[in-house]
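Every protein chain but one is kept in place in this view of the complex.
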Amino acid sequence: MALSEEAVLKSELRWAAIVAVIVGIILIAILYAAIAMHVNPPSNAEYIDPKTLHLSAEFTESNLGTRVDPDGQVVARVIATQFEFVPNCFVLPADRDVTIRLTSPDVIHGILVTGTNVNTMIMPGWVSQVHTVFHKTGDLLMPCHEFCGLGHSQMMATVRVVPPQDFHPGPDGRVSCDNRG
Amino acid sequence: MAKTPRKRDTRPAGTAAEQSALDRPWRIRAAGVVASAVLVGGLIGFVIIPAGQKENAHLSMGHAMARAAGLEAGSPAVPQPVNTATSVPVSTVSWDPAIMRILASGNTARGAQIAAQTCAACHGDKGLSQSMAPGPIFPSLAGQSPYAIYKQLHDFRSGARVNQQMTPIAQMLQVEDLAAVAAYYSAASKEYAAIGRRELLGDPDIERLANEGDSHRRLPACLACHVNNAGGPIETPVITGQGKDYILAQLNAFASGQRKNDVYGRMRDVAGKLTPAERAALARYFEGTL
Amino acid sequence: MAARPRRRDAAALETGRLVMAHIWVAIAVFALACLLGVWQMWARSPLNAPYHTAANYFRSVTLHGVSMGYVLTTFFIMGFGYYVAETSLRRPLPSLALAWGSFWLGIVGTLMAALSVVSGNASVLFTFYPPLTATPWFYIGLVLVVVASWIWCLIMIFAMRTWKAENPGEPVPLAMFATVANAVMWLWTTVGVAAELLFQVIPAAFGWTQTVDVGLSRTLFSWTLHAIVYFWLFPSYIAFYTMFPRAAGGRLYSDTMGRLAFVLFIIYSLPVGLHHLFMDPEHSNGFKFLQMFLTALVSVPTFLTIFTITASAEVAGRMRGGKGLFGWIGALPWERPMVLATGLAFFMLFWGGGGGLINMSYGMNAMIHNTSWVTAHFHLIFGGTVVIMYQAICYSIWPSITRRDFASLKPLRLQLWLWFIGMMVMTLPWHWLGLQGQWRRVAAFDYSNPLIHSWGPWVIVSLVGGIILALSALLFIYNLAMLHRRGVAGAPASIEYAQAVHPPERVPSSLNGFGLWNIIVAVLMLLAYGWPIAQFFVSPPPQAVVHRLG
Partner (left out) sequence: MAEPSYPAGPHDYSSGKAELEQLEAAMDETPRGAIVVSLIAVGLLMIGWLGLYFLVFIPRGSVG
């Protein structure tokens, strides 16, 4: 079959074409997820100074946790610090667009939420942001998944996903694990 | 038919023209493949994906592409949240470069002078507490990092932390003075800097809390932060060698929320998870004499 | 075709001691790191491990990663490179003295780094994570190891140049072409981490700077982080192309494809590092997609290799009488360590590569980023494909260095099988756990939490895999030690590399040197990394305060 050098190269090229088709299928699937489902990696060119983070307006202690913003967006603001999340538990409604905004005053952290595609690094200097919709209700685990120091292993939070009808923001738009959900 | 291999050692090298004719298609093909890869990848990433996503975020093509290129904050597919809150800080300390420079300056004449005039009566000239019996009331500053000392001084000055003796003293001084005296005490007591690594004795449960923490309660080990160069928050003080009454009083104040100058409630959270018995046992564990 | 006449009748390899010194250092460090790995799995399991504190765990993880990623690989690659240079070019090294100098420099660096970690002053893992910083001596030690490897690169490049000048117009032997390809790629690769260490991390570790630009440091490290894996992988591919076909008793199916694959590794393993930062906020979706697209292209040389090597196996199997569509597989001499290892390596490459395809898939990376899935992926690629081929290479070249043959190949095969089984038993549960969200780099799990309670048994299974791996590592050392002590004298002083079905007579300059590819890499890096790095200078982000750990 493949006797001559040209025939050998031809068989390799034929194989390369098969590889190209396979890589092409993967690319199309990724593009479909990006355009039809709005799946992106969590890029966000938004600076915030970690050295004065606690003085900022958005990430001040009393503004952390879940809040339905005046424009109707459900936003959870969370601090990742050595070695805990603030707040340690937050409530989000199922079947609704939600945004989690996180940042760090100290070192690099990262989160995932078990059983979902929620995943981002948290870098001192940037606001990390994940937009998603939760479909399953219940308590999910949100551990720190990036080495952040000797207490890294104990750093985790709970995401309490409640059915939309059980999601009752207070007059200030806030919801917390302690009083609701 | 496989080519009959020729004896290569006797074969002359090809002429320059032959070699060049052999090389050119390779150069052209390689450049073509690489250029088209970058073009296609860039076109999809910077143009096609944002064009397909922009409607959901109600963005113009320009803004969608700016977001995809990282020139504007936010995702090309989702409206960007807006903040409406205002700042209510628990501590107004700020690690700006000017302060960081003073903190790194070590034992300066200015720091030594303030220490001698204002601090040494209670904290000693090397940061060793001058109140010894029955247990030190004043905390020792020896072996602390400049960040740790400055953080508390600044909080006393701003009112984030309240103490009858310390508040008026800190308010007498400028923040630059506070930084200078913090740098002085840290540098003057360098010999105690390794105090946190000292072997301590306690019952196994307390040793575990101090060294390993408790994953079940999401409690990090005390010593994951409270040792110099543990890699924890820079303003963390060393607690080994501090008086047990002082440590316990602070743990209780954090647990009750009476003291809340810890940024983002790190210690309020930890102390609140500890039982009163554990707080007392840990205070005993970390007590020691310098 | 007759074997090429030898230029120099080598009674003994001039580089024999040099090669052995390098590779024994690599093996000693490797065995130690295997034992640490077992303890780490134990610590993470529901069983009670001794000495289990957070500080010990991260000390161990750092030592494991640094030993495997930097020391084992660098020393093995350097040693094997010297061996290939002498045996394929059949001429002495340009400078044996310089090679020994670089060896001792590497030893000094390794000791500095190791002592820093063991003393508990450098528990920052092998990927560093500024603004956390360790004692500066840790980084300086690692820089010395890198400088040692740079000296090796120059020796390799110079050796090939001299040979080309002596043999104008002749194709460089494939094994040496690939070795120099690795040297060229490594010089490009280390630019990122060297810049990070010298300009950012070491000044911070000494206390000269109090803050650090975290985005820039991560980006510079990502420059290195993907290509470094190909640096590790190159010897395996060299063995696939130039040793396996001969060990199997056949020919390399295509010499040109080998050269092309190595060249593709140079150009496409570098401008793709941002795929390690898919989940980071600081880089835009546009650049992430561009580098994902280039990452998809770096799968091409691997796919080409799979086909070319499978076809080479088919040639060998058929020459040995194998018939039909699959009969050639059984006809291969599986008793040979190199043949067996290649088969097992391909199997592990299948799983590791499959995991890698998921990792590189842009938004899909969110499903598994920083979970045990990723740990499984790189243990299969590195611990699997790379290390098992390092072992097979040792088994194949050791007789020519010691002039002794193994009395029996049985313990060699047992060792390779154990390594393979251990790796599969360890990593398959990790894939499963990773999909469920088991996160990385933790010293302990709270198995009383109902959400992760069911993970416990799987972690124990992977601990069993780790124990099998450690046993295999010890058996590996035993096998080589027995060759030194009880080997049968009379082995030849060199090895022959595989010939191609159609041996190259004249190849284009671009497949006989690296001038064109260096230009292409420069252009690609400018396009793929130019703005992602420049953005930190055009619009400087706020810096983070240095957190000293050690």
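In this document, chain identifiers A, B and C correspond to the written order of the chains, with residue numbering beginning at 1 in each.
FYI, contacts are C-beta pairs under 8 Å (C-beta built on N, C-alpha and C of every residue); 3 or more make two chains touch, one makes a residue touch a chain.
Computed from a predicted model, the values in this text were never measured in an experiment.
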Checklist outcome for this item: Contact set (omitted chain vs shown chains) is A, B, C
Item to check | Sole residue of C:16, C:363, C:465 or C:550 that reaches the chain not shown, by the stated touch rule | outcome: C:363
Checklist outcome for this item: From C:103, C:232 or C:395, the answer for touching the chain not displayed is C:395
Checklist outcome for this item: Answer key for C:39, C:103 or C:303 versus the chain not shown reads C:303
Item to check | Of C:282, C:314 or C:446, the residue in touch with the unshown chain | outcome: C:314
Next on the checklist: List every residue of chain B that touches the chain not included in the displayed model.
Outcome noted: 1-2, 75, 77-78
Item to check | Positions on chain A where the hidden chain makes contact | outcome: 1-3, 11, 14-15, 18-19, 22, 25-26, 29, 33, 37-42, 115-119, 130-135
Checklist entry - For chain C, which residues touch the unseen chain? => result 1-3, 243, 246-247, 249-251, 253, 303, 306-307, 310-311, 313-321, 324-326, 328-329, 333, 336-338, 350, 353-354, 357-358, 361, 363-364, 366-367, 395-399, 405-409, 412, 435, 487-488, 490-492, 495-496, 499, 501
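The rule is short, and it goes like this: only the chains that are shown with their structure count from here on.
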Checklist entry - For the protein chains shown, what form does their contact graph take: line, ring, star, complete or other? => result complete
Checklist outcome for this item: Note: chain C sits from chain B at a C-alpha centroid distance in Å of 33
Checklist outcome for this item: Expressed in whole Å, how far the mean CA point of chain A lies from that of chain B is 22
Checklist outcome for this item: Touching at least 2 other chains, the residues of chain C are 54-55, 123-124, 132, 211, 283-285, 288, 292-293, 297, 443-445, 449, 501-502, 545, 547, 549
Item to check | Overlap residues in chain A, where contacts from two or more other chains coincide | outcome: 4-5, 34, 40, 42-46, 51, 106-107, 127, 129, 149-151, 153
Next on the checklist: Taking the touch rule as given, give the residues of chain B at its contact with chain A in the complex, in rising order.
Outcome noted: 1-3, 44, 48-49, 52-53, 56, 67, 70-79, 81-92, 94-96, 213-215, 218-221, 223-225, 230-234, 263-266, 269-270
Next on the checklist: Give the list of chain B residues in touch with chain C in this complex.
Outcome noted: 2-3, 5-6, 8-9, 11-14, 19, 22-23, 26-27, 30-31, 34, 37-38, 40-42, 44-46, 49-50, 67-71, 75-76, 95, 97, 100-101, 104, 211-213, 215-216, 221, 223-224, 229-234
Checklist entry - Given the complex with chain C, which residues does chain A contribute to the contact? => result 4-5, 8-9, 11-12, 15-16, 19, 23, 26-27, 29-30, 33-34, 39-51, 106-108, 110, 112-115, 117-129, 139-141, 143-153
